[in-house]
Every structure is written in C-alpha cells, then in structure tokens.
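Removed from the display is one protein chain of the complex; every other protein chain stays in position.
Lettered A, B and C in written order, each chain numbered from 1.
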Amino acid sequence: MYSKKVMDHFTNPRNVGVIEDADGVGEVGNPVCGDMMKITIRVNNNTIADIKFQTLGCGAAIATSSILTEMAMGKRLDEAMKITRDAVAQGLDGLPPNKMHCSNLAADGLHKAIEDYYARQEKRGKGNAKK
Amino acid sequence: MYSKKVMDHFTNPRNVGVIEDADGVGEVGNPVCGDMMKITIRVNNNTIADIKFQTLGCGAAIATSSILTEMAMGKRLDEAMKITRDAVAQGLDGLPPNKMHCSNLAADGLHKAIEDYYARQEKRGKGNAKK
Amino acid sequence: MDDLIYLDHAATTPVHPLVRQAMMLYHTEYYGNPETLYSAGGAANEAVEDARRKVAALINCDPSEIYFTGGGTEADNWAVKGTAYAREKKGKHIVTSAIEHHAALEPCHFLEKRGFDVTRLPVDSDGLVTPDDVKKAIRKDTILVSIMHANNEVGTVEPVEEIGKITREAGVAFLVDAVQTVGNYPVDVQTMGCDMLALSAHKFYGPKGVGALYLRKGTRLVQLLHGGGQEGGKRAGTHNVHGIVGMGRAAEIAMEEMTPVMEQETELRDRLIEGILDGIPDVRLNGHATRRLPNNVSVCVEKVEGEAMLLSLDMKRICCSSGSACTTGSLEPSHVLLALGIPVEIAHGSLRFSLGRWTTEEQINYVLEVLPAIVQRLRGMSPVK
Partner (left out) sequence: MDDLIYLDHAATTPVHPLVRQAMMLYHTEYYGNPETLYSAGGAANEAVEDARRKVAALINCDPSEIYFTGGGTEADNWAVKGTAYAREKKGKHIVTSAIEHHAALEPCHFLEKRGFDVTRLPVDSDGLVTPDDVKKAIRKDTILVSIMHANNEVGTVEPVEEIGKITREAGVAFLVDAVQTVGNYPVDVQTMGCDMLALSAHKFYGPKGVGALYLRKGTRLVQLLHGGGQEGGKRAGTHNVHGIVGMGRAAEIAMEEMTPVMEQETELRDRLIEGILDGIPDVRLNGHATRRLPNNVSVCVEKVEGEAMLLSLDMKRICCSSGSACTTGSLEPSHVLLALGIPVEIAHGSLRFSLGRWTTEEQINYVLEVLPAIVQRLRGMSPVK
C-alpha cells in the first residue's frame, strides 16, 4: 500500500530528534487525534541550517516528517514556507488517499516552526528597540 | 432428484394405452395445467381385471400413472378406491415434495374410472328396472 | 462428466481450466484479507484490483466503476433497491419489462409492497421490448428503468441502446441486467448509456458466487450490504478474493476469444434450430429469429411436457432446461413464455438448449438424433392427440 520511498523513510527516518536551544519550534497535532509532531529548526542567514523531528503517528506520519526535514534542510525560510502538502506527498512518490492528512501535518509543523522563529525575532527586535 | 423406482416407471411404463370398450373411464387434468391423464378399466366380478393409462405430464405424472395401474390391477373395486395419493408416492419410494400433486392426479384418475364404472352400472340397473 | 452433453450454459458454465488455475493460489497462499495493511494482504488486494481492471475492460468502463458482489442476483437487487432508496424523494415509479429475470423482477415486487409503483412493459411475440413503450411509460416520478440485455430463456437481445437514449434524456436511472451477455456477447456500457449493469461470473466460465455491478460514476445508490468499508464503502463484506480473481481471468479470456466462440456457437445454434424444426412436427421457436443470443435455442414442443423431455434427454446424458411449470413445482409455466403470448398448454412443452464454448457439432448431431424419438415416445403415451 505504501511506496518504497515511504517504507524507506519509515524504516530509516532522517533527522530524528530535538535540536537543543532551537531557533524555532513547531508542534502540531495531539495524542487524541493520533498524530503528534514536533519540529525544531536552527536558522542561519534566513536559511534552515539544521532541522529535526519527533513524531508519534502512523507510518505515513513518520515518513512525511522524515522527508520534510530533508526537503527543508538548507532552504531559505521563505522557500521552506512554500513546501506544500502535495510536495511532501510527491516527494514520497505518493501516499494512499486516506493518508493525505499526514503530509498536511508535516508541512504544518514546519510552517509553525518558521513562524515561531519569526515571532522570536520580532520579540528580540522589539526588545532591542526598547533598549 | 427422483428415486430409482420413479425412473424405472418413467422409462418402462406399465400398462400404457387405452382399453377398447372399457367398463370405466377416468379423465383428469387438462393441458392448461400441464398434466392430463386417462385411465381405462375392465371390471370382472367387482375386480379390476385390466387397467391402462395415457398421460401427458412430467416424469412424476407418468411414473405415478404407471405404478398406479400396477397397484390397482387385480384389486377389488372397493379396495382400489382406497388407493391414496400417499400410497402411490410410497409405492415409488417417495416423490419430491413439489411433485406430490402428480400422485394425487393418478389416484384421482383411478377413482374417477371406478365411479364411471359404478355410474354405468347404475344406469344399466335403472335400464333393467325399467324393462 | 466427459461424456456429458452439457447444453445448459445459460444456467451455469463450467469453470475454464485457466480460470481455475488462476484462482488456485488464492486459497492457501495469498489468503490475506485485501483490506489489511500488511504485505500478505497486499498481494490479495493487488489481485482484486487486477481483476477489477479486467472486468472493466470487458464492458468498457473505468475500473473504479466496478463493484464486486456475491453474484448476479445481488447485483440486481442492489441496483433496484439501492436506486429506489436513493431516489425515493424524487419519485416512486419504476419501469421494467414482463420478461426480466426474477432477480430483477422480485426486488421490484418487494418495493411495490412497500409503496412503490411498478410498470411492467409487455413484449411482442418475439420477446422484444418496444423503446417507445419505455418512453411513454416514463412519468415525472419515474426513478428507474430496468431492462435486461438479453433474455435468459428465449435469448432475445433487447434494444438497450435505444432505451438508454430515452432514459438519459429523461434523467432516469437505467439498469441493464446483462448477466446473460457479459462475456458471451459484446457489452459496452458507453453505447448502452446505462447507469448500472449487472453481471455474474458463472455465466462466462468463471466461478459461482461472484458477480459485479457496474455503477456509472456519480450514480447515487444506497448500499444493500452495510458493514465494513470494502468496495469504497459501497459494498461491505470480506472480498471473495479467489472468486474475484477467477472472474477477472474469465473476463480476460472472454475479451480475447469472444468473437470466434460466438461465431461457432451461432453456427451450431442455427444447425440445432433447423434440425429440430425440420425433424419434429408441431414445434415452434421461441424468441427472436435473429436478434438472439448466439448460444440460445428455445423451442416449444406441442403436446409434450417439458420435464418429461428433460428426463429423457438426461438419460441420454444431455443436459438442458425447460420453462415448464413442472420443472419448478409451480403451477404456471415460465412468466417469460407467457409474456410472449405462447398459450399455457404449449408453454408447458418448452425446451431450452444453451450452447457453450466447448459444444461440438457431434454433440448437436447427437441431440438431433435422439430428440425426435423421445418426443415420439412421449406423444405416444399422451391422451391428447
């Protein structure tokens, strides 16, 4: 039912873990809906220098998280914001129709992490302004 | 679906035909209902000395007609009148449930032939009485 | 049964050896449930989808429009009742013909007892439905027209293409019971313009107990079998994997070989018809002379009862069937024969020979050899001369 690529990413997920003192953190889902994901990013020069994920979820959720980190790694933030649900699914050579929500989750997690980064920057900026 | 005995009587029906100048004739059924039977009997000393049948009908109708003639042959008329639908079916080692009406027909035909004989006797008796 | 002369293919066909071979592994090797996730189920799932593509190809539709069922009867019941429930708000009127198979007629009867209104169109003496009758019968509250592709008893092929045009114009769902034709005679749901089409594997050398409903994309239908989410949530029940595989293989073989098989059947059919009509007095052909299934020979032999002929033929190792009341234990002969206007007393003497892909000229010659004597013997025993 899953493509080879999905199974590869499920079996050998890339970039599992948490970046300590990350520049941005995105958490999506919750245990009640069965899927939960935490994305942490390190940003350098508006570029994703490092990215890690943790996922509680089905095979597709794990595989989409994994490939998402690959796709985002090294991308400029504005480009990374454009990674869509469909792009993630395509990166895995497709997903079964009833699993499309999982790829949604991964993209959402990344976008949240980037937004978190921007929010922190803004705060820091404001902090600076006050000084 | 049919017993061996039914198939035997269907394949080699006994006493097929018409007795010329019969003492009693019984006709039952009609072509519209699919089964038709004609029984002719010769009576000697209140006993069925000869009996023949003609049947248009299914395998069961032919077999019941045939065995009926065997069962009736040589019987006293009052005994022959007692040949029932069940007796005919039993004589054939049973009939499928939906074929029981066929054995009914055969017994009816015989009874009609005997009644016909009695009716003729009565007529003749009356005729004699008139003389 | 090698010496058997099997001429009852309209009732059921033997399973093609290649079909049997294709099914073999699905009992003991690929037995997984196709709905499961793991790879053992995957093989079964792929096999089901492969079969779906083959069946779809045979009737010229998209694989997603094929729903597997437990046979032709289920497909017919589902289509009739499912349409009724899906559209009852629009209306409760159904148009069908007097010569449909019971599998399509009886669901209408069931609905009739529950407040639906059913028009049963008459047929002409050849067994043809008149398209104009369909047009006239359609009312504002008509929701379904159900007409068979070819009749199973008398073999007449109905003008479903013309009827399809009428139903499309009227916006009424159109069900074609093609159980007799699929795999034996060309079926194209596009030219028919039908919304639903029922088929059954055991009529074209597939296994018994498996069939399908073609359901045109977008056609609304309430489920008949509710439960698990199989068949896109439309037909519940664990897939009959080996049966479906067999049906797929049978469809594939039919695609490849239908034309030569039909040609051969037609030739033998005409030989048998002519031989019977020439060799036995007072016999008439039932159904249309030319618009008929290539494998159907249906006759009425006057002043003989059908079952008695069947039995006699059986003793000669010839299998065929009859619409005589006495074959079913009912009082009336087949509703189809009566709808053609055949008098009851003659309908009792009906015989149907339905040929198949392995029917030979020798077999037909043998039937022509023994049948006249059988008829003669039975007529000789009859009080009706």
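Simple rule for what comes next: a residue touches a chain if its C-beta (ideal position, glycine included) is under 8 Å from a C-beta of that chain, and two chains touch if they have at least 3 such contacts.
The shown structure was predicted, so the numbers you read here are calculated from the model rather than taken from an experiment.
Chemist: Give the residue, chosen from C:Ser39, C:Ser64, C:Ser125 or C:Asn365, that touches the chain omitted from the document.
Modeler: Spelled out, the listed residue whose C-beta touches the missing chain is C:Ser39.
Chemist: Given the contact definition stated above, which residue among A:Val43, A:Ile62, A:Ile83 or A:Ile114 touches the chain not shown here?
Modeler: A:Ile62
Chemist: For a quick check of understanding: of A:Thr11, A:Asn46 or A:Thr84, which residue touches the chain that isn't displayed?
Modeler: Within the whole complex, the residue contacting the unshown chain is A:Thr11.
Chemist: Given the full complex, what residues of chain C touch the hidden partner chain?
Modeler: 1, 4, 6, 8, 11-15, 17, 19-20, 23, 27-33, 35-41, 69-74, 76-77, 85, 101-107, 109-110, 114, 200, 202, 207-210, 222-229, 236-243, 307, 310-311, 313-314, 319-321, 327-328
Chemist: Determine and list the chain A residues touching the chain excluded from the picture.
Modeler: Per the touch rule, chain A residues meeting the hidden chain are 2, 7, 10-11, 13, 16, 27, 31-38, 54-62, 96-99.
Criterion: only the chains that are shown with their structure count from here on.
Chemist: Would you mind checking which chain's C-alpha centre is most distant from the centre of chain C?
Modeler: Chain centre farthest from chain C's centre: A.
Chemist: Between chain A and chain C, what is the separation of their C-alpha centroids in Å?
Modeler: Whole-Å distance between the two chain centres: 57.
Chemist: CA centre of chain A versus CA centre of chain B: separation in Å?
Modeler: The mean C-alpha positions of chain A and chain B differ by 94 Å.
Chemist: Taking the mean of the CA coordinates per chain, how far is chain B from chain C in Å?
Modeler: Here chain B and chain C have centroids separated by 42 Å.
Chemist: Enumerate the residues of chain B that touch no fewer than two other chains.
Modeler: Correct list: empty.
Chemist: Can you list the residues of chain C that touch 2 or more other chains?
Modeler: Answer for chain C, listing residues that touch two or more other chains: there are none.
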